[in-house]
Structure formats: structure tokens, C-alpha cells
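A protein chain is absent from this complex, but the other protein chains hold their places.
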Amino acid sequence: MQNPGSSTQSESTQSPVTLREPQSRGSVPLSLGRIYQVIGRSGVRGQILSLLIIVLLFALGTGGRYLAVGNIRTIIALASIPAIIAIGVHQVVVLGGLDLSVEGVIAICAVSVGLLTRNSMTQADIGLWIIPVVMIIGGCAGLVNGVLHTKLRIPSLMTTLGINWVFFGLAILISRGQSIRILDPRFQAVVSSRVWGFPTVALFALGVLAIVMLFQSRTRYGRYLYAVGGDELLAKQGGVKTDRVKILVFVMAGVIYGIAALLLVARLNSSAARIGDNLLFPAMTAVAVGGVALTGGIGGAKNALFGALIVSALNNGLVMMRVNPYTQYAVNGIVLICAVALTIDRKKLGFIK
Amino acid sequence: MSTEAVVELTGVTKTFPGVVALNKVDFCVRYNEILGLVGENGAGKSTLMKILIGLYRPDAGQIRIRGQLTTLKDPESAGRNGIGMVFQEGCMIPNLTVCENLFLSHEDGFMRHGLLQHKMIRSAAREVLARVGVTFDPDTVVQTLTPGEQQMVEIARLLWLSSLYEIANPVLILDEPTTVLLEDETKRLFEILQEIKQHASVIFISHRLEEIVENTDRIVVFKDGEYVTQLDPRQAEITEIEKLMVGKELTLDHFWVSEQGEPETDQPEVLGVNGLHLKGKFEPISFSIRRGEIVSLVGLVGSGKEEICECLTGTVKATSGRVAVAGKELRLSSPGDAVDNGIGHIPKERRSAGLALDMSVMDNINLLVLRTLKKRGFIRRRLEKANALKWVTEARIKTPSIHTKSAHLSGGNQQKTIISKWLSSSVKVLILDHPTRGVDVGAKSEIYGRIRKLASSGMSLLIMCDTLEEDIGLCDRMIILKDGRVVRQVQCPPDQKPTPLDLIDAIV
Partner (left out) sequence: MHAIPKTINQTGKRVLARISTWPTIYFSIGLLVVFVVLFTRGSRGFLSPYNLSSILGSASILFAVGAGVTWAIATGGIDLSIGGLMSLVSVIFIVTVGTIGYWAFLLCVLVGIIGGFTNGLILARVQIPSFIVTLGMGGIFTSMAYLISPRALSAPAHTFGILDLVNGSTMGVRNIYIIAVLVFIVFFVIQRFTVAGRNIFYMGSNIRMSWLSGINVVQSKQLAFMFSGVGASVAGVMLACRQYSGYPTIGNVYILTAIATVIIGGTAMTGGTGGVLNTLIGALIMSVLQNGMTVVGIDVYLQQTILGALVIAIVAISIDRKKLAVIK
């Protein structure tokens, strides 16, 4: 390099090209190179690639049955709720924290849905009002997480672990450990329906994705999320109210878990505190596989969605290949470990604990 | 250039436990000037800057900004008064883009309907960057920029912030910005600073006196927490500045020089370093330390002295070269290899790298010798206590008991604990990385005495100190490094110690 001026100039000669691109998007004919460019910039290139490989392998392995429309629909439907949960979890991970309260918060939300809509146990029936109500309940649970974590300065791992029990216990308590049947037929009807052959539940996932993506790219706090995840001390020095960002992220996570709980209950047409069992593990796997770095600061809602799709495509493929279904846990475990091993930024973590 | 002051400090004093960092300092920054601030390490420059950006509060004295008496209670309020600092290590969030970093936490102007308008942000960013003469894509992720480019972004942010707060003449503080820059980048930086000067004041801290003399409008010299004088760079000579920085006299009283032995050439060589080389950090270097000798590595940040120590302790793997202890060649692939072969290391970051803070003084002292405190295969409490007590008494560690958590000790006593830890294991070579940093005066003297005793007991020491004075006072021999090369080796026998003045031109 002879001159810093020249180096910046060489960059400036490149930059107009990249800057002009978005405007000329419409006029450029669709080509493979163009698609690759878009995918490359989206930050989920690796995920799309691995998804394609998985699909290809299973398509070959099952003699094409894997690619049947019905099966693709199944995969998408199966991936939807885990994707929503993963979108909730991933923001906490971007902060550099962890959320182990997924199951507890979903339990309390699910039980609330069970008890407040027309059901086999109580007289209450608030109808469609349950949608905002369950979101508020989830949000409050998230608020508790966030406030305890930031104000008492307890690591998120411990806060959410404890809170998980608190809400799970409460959920069992108010449901008296029983399963509650939902008598309002509307919920299941919506969730199991299709729109132009597309599972409705997947539309909910896309909706959540869109809102969270908008939050992340177009709002201040969405950008602060990445600032805090990148370097919390510097963000604070730069004037970011880091505690507020963290609390907001936990509240958002809670609201999203609320939506997921509602969908889960609607799909089964019944509610129980145990409905949330074993949801954390696949959600964490999806987040890690999606390329959200556990060290924080990297990865968006898209990543969580693709992660969930990969996990679900993998599990479905194994079922179609008639692999013993009980290997699912092991496969998830291996995938989780490998994904983290590949994405983690060891320099940032210093010594790994 | 006006002579009126934009920032004026009168009688500012700041003390830390045992240390007066700033003593009744009067200091001012004028409108539209580049002020060069020089002084040795520990002269009080960084304390002064931290007061200016609101990180420290002075114990006494007044701060006037544009004639107004002001209290700077945090960096935020300093920013509102138009004072900002570009830190050496950079303070931008690495995973965000340039424009995100530029406007972090001040995005209000770019919101429409509650949403950020990326187009507006980008064009504003380009405009702000153009003001400091750089033109790269504002969507670049900061960690992909060079340190020089990052500095430019930071300067741009500070300028933009002051225009946001409608401050006419902001004050920018640059703390040794040129150490991370290439030669051309440095040149470019000064060109930009000359332009910025038209509507701002710059405080420029540097150890490189040539660039201070060439590029600043006024030079202020600090020494030992006091304002010494100010100079006009057009008339100032570098040697004159050096003289003012280090002072004329060398006070050797508290270095226990009387106990320093005569250089003995018949002592066996303990540490032998041959052609040690770390690519990009320092050129092949060879030296040796005899039994009972204190050798000091001297040089500025970036001279490679820190990296040499890292290679010797096994923390970083050297590119090539040989290291031998007592004639036995070592394979240094981890600190364990160094420790096993008798190279001890007292790190600069005492709390984060030197102590198990939540463990007791006893546990800390015994770490290296646990395996010798055993009886019939089991560690014995009695032996542990005996060893810990021995060292607490010997090193005069002031602690309520050997079971006190080391976190609760003062800095000096923590340091003595660490030294004791290494002494109780029989290391042959001890590397002391800034052994007196953050230690009060009394403890300092004790630590010097301890170092002296170690040498006379036959240990070989490699030291790097906070001030040149300390290096001269303590060492038998001095190796001066500059830009990764040895520039001079100086003998420091007790009766004919060189003065800092003799050495400073080799160092800077």
C-alpha cells in the first residue's frame, strides 16, 4: 500500500457499484449469478447450501418420496413452530446471553390459553382476545427475566434457569397438572388449514419473521441489539442504554413464546403444562445451526428460521429413511455441537468455559 | 489562531491511593490549535485526559469550558461540551457497519414513521466521512477496516457529535494515534488534522517527538503529574523536549542501588536467547542473562518488548529461534513448558492474569508448589499453612490472615503475593512485566528491595518497568528496542548509572 488515500480511493471506486445495485435490481434479468449474489449477501448462504445438500441426500435416499409435495408441506408445517421459538431465542443469543426459560414460559402461556378460552375445565371464554392476552403474559414473563438479569446482574443462564422452574411450577399449579381440552373449534381449524396449499401455521412463522426482521434492520433498538452483542462495554460508552435493550429483547422473546404456545395449543386442541417439554433443545439447535454465533452480535431472524428448517428437514428425512425415531435426539445433539464448533468466534471468547 | 482558551483547567489535582497522579495542574487548550502533549509514562497525561472526558473526577481544581465553569461527570456530559477522545485501542463496535457506529445512540434525526431510513443514514454518513477526507462505503463492517481507517471514522463521529450538539469548536483528544498507523497513513492523518483545525482544537498525545514538533502548534510537557512548561514547536529542539520530559536528575535512593553487586562476568549464563523471532513483531534477537543479573527491556509500545516476553513465557509461539535455560534448550509451546523449565512470569494485568481473586492468599502462594507440600501422596494442610506463612512474613504481605481472599488485598500486597508465589517455586528466571504498576509508593520501594534480594540470591531477572527511571535504577544491563530491533545495549553498574537523558534519544 503506497498511500492510504489511494487505498480508500480504490474502495470508493468499488463502492458506487455496490451502492447502485439495489436500484437496478428490477432491470437485471434473473440469472444464477444474480441469485447467488443475493443469497451471498443475505448472511444465510451456508444454511441454504446445507439445506440443499440435506434435501438432495434424502431425495436420493428415499427415491424421490422426500420431495413429494405432501412431504414438503409436512416439513414446513413441522418447522413452523420451532422456527417461531427459535426466532424468539436467537435475539437473546445475539445479545451474548442464553434463554433457558423457553419451556417454562411456553407452559404458562399454554395453560393460560387452555384456561381462558372455551375449555373443559373452567367457565372462562374470552374468545379471540386470547391472542393479545397470551402475548402479554409471555411478555410479562420475559420482563421478569430481563429485569432480574439486568437489575440484579445475574447471568442470563441462571436467571432463565430459575425462572423456567418458577413458571413451569405455576403452570402446573394453575392447571392442577391436568390436560385441558379446548372446546373452541376455531383455533385448530385455522392452524390445520392451508392457504393456497401452504400450511397456515407457516404463515404465522413468516409473519413473526417479518416483524422481527423489521425490528432488527429498521429500528434503533434493533441495531442496538447488535451493538450490545458486539461489545457491550463499548455500546454503553457510546451512549446505548444497554439494560433497556436487554430487557426489550427478553420481553420480545416472551411475546414470541406466547404466540408459539398459542399455536401449539391450537394444533393439539388441548393444553397442558407439559406441552413445552423438549422445545428448548431443538430451538437452541436451530439457532446454532442457523449461524447465530453464541458469542453474540452475529445472525438475524432469517438465520433462526433457516436453522429450524434444516433441523426439521433432517428429522423428517431420517423418519422417511426409517431410521429409528429415537436417534433424533442424538442427531440433534451432534448437529448442535458441530454447528457451534463451526460458527463460534474463539478469539472473542478468550478462554472457553 | 486565537489565544483564547476553549478549555481551561486550573489547580486540578487527582490522587489515587498512594499516588498523586496530577498535582495542581494548570492547563489550557486554545481555539483552533493542535496541541502536542508529551511526557513519560506516568507523567499524568492519561489521567488528565480521563478527567477531560469525564471518566475521572478531579479531587480539586476547576474546569472551564468556553469560559463556563463546568463539571464533567461522565463521557456523555463531556460529549455535550464538545470534548471527545479517540482511544488507542479503538472504541468502535466491530460487528457493526461504519454508519451504525457513526450515529450510534443518536439516530433520532434519521427516523421517519418510527423507522430508520437507511438511505438518509447512508448519505449523511458519506457526508460526515467526507469531512475527514475519507470516502469508503459506509456499509463496510468496521472490523474489516484498517486501524487507520477506524481512527478516521472515530474522528468523524466526534466531529459529527459536536455539530449535533451545536458546539462551534469541539476538542478532539488523540491518544498516540500514530502507533498503529503506517507512515503514509500518519502523513494523511496530519493533513486531515490541519483541516479539522479550522473549526476544532486537537490534543495530540504521542511519544514520537519528531511528529509532535513538525505538526503541532504548541507543545505542553508533563512530568510526574505536574505541568512543566509549554514550548513553541518552531523553536523547540527535540533534545530540549527530552530533557524536560525526563528531568535532569536521577534519584536512585529508593532503588536499593547500594545493594546492587558489581557486574560479575564469571557467573554462568542462565537464560540464553538465540535468534528469537516473531514475524511482524520483532526481528531476530539474541541475548543472555547471567546468574543474579537484572536485565531490563526498554522500548515504547510497539517496540516488541512485550512480544519478546510473551515468546519467552510460552504464551505466544515464536516464529523461529532458540531459548535455553541453564544450557538446556527448551521447546516452548505453552506457558507450562516455560514454568516447568524454571521461567516464571509476573504479568502486567495483575487481577486478570496473576491472581485467583476469590481464593485465599494461601492458595495463591502455594499454587506452584502444591506437589511438594505432600506427605504420603496427599497435600497436607499443615505444610500448606507453613509455606504460606513463611512467605507472608518473608515478603511482608499485609493481610489479616492467610485465609483472606486475595481480592481483598491492596494492589501492592497482591503483587507481593504473586511474587511470593513464583519465589516459593524455584524458578531460575523471572520475567517481571511492570511489577509496580498501580502500586503505592511505600509498596513500590519494598518491591524494589525484593527484586534486589532476588538477584543477589542468584535469580536471573528480566524486567520491564513503568518509567525509564525505574529501569535504570534497577537493572544491571539494559536492552533498548525500537520497532522490533535492538538499538542499543547499555551497562548500568551501580556507580555509573546513565541518566534518562543519555538514553531517551535511542528510545523515541
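Note that the chains take the letters A and B in the order they are written out, and that residue 1 is the start of every chain.
One rule holds for everything that comes next: a residue touches a chain if its C-beta (ideal position, glycine included) is under 8 Å from a C-beta of that chain, and two chains touch if they have at least 3 such contacts.
What you see is a predicted model; the values in this text were computed from it and never measured.
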| item | value |
| --- | --- |
| Residue among B:120, B:238 or B:339 that touches the chain left out of view | B:339 |
| Option touching the unshown chain, where A:44, A:135, A:225 or A:284 are the choices | A:284 |
| Among A:116, A:225, A:256 or A:294, residue touching the chain not depicted | A:294 |
| In chain B, positions touching the absent partner | 17, 313, 315, 334-340, 345, 347, 352-359, 363, 367-368, 370-371, 374, 378-379, 405, 407-411, 414, 421 |
| Chain not shown, touching residues in chain A | 95-98, 148-149, 152-159, 161-170, 172-173, 176-177, 232-233, 281, 284-285, 288, 294, 296, 324, 326-337, 340-341, 344, 346, 349-353 |
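By definition in this document, only the chains that are shown with their structure count from here on.
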| item | value |
| --- | --- |
| Inter-centroid spacing, chain B versus chain A (mean Cα positions, whole Å) | 44 |
| Chain B to chain A touching residues, read off their complex | 75-76, 79, 91-96, 100-101, 104-107, 111, 114-116, 118, 122, 133-137, 139-140, 146, 148-149, 182, 184-185, 188 |
| Chain B contact footprint on chain A (complex, rising order) | 1-5, 7-9, 11-12, 14-15, 18-19, 214, 217-220, 223-224, 226-227, 229-231, 234-235, 237-240, 297-298 |
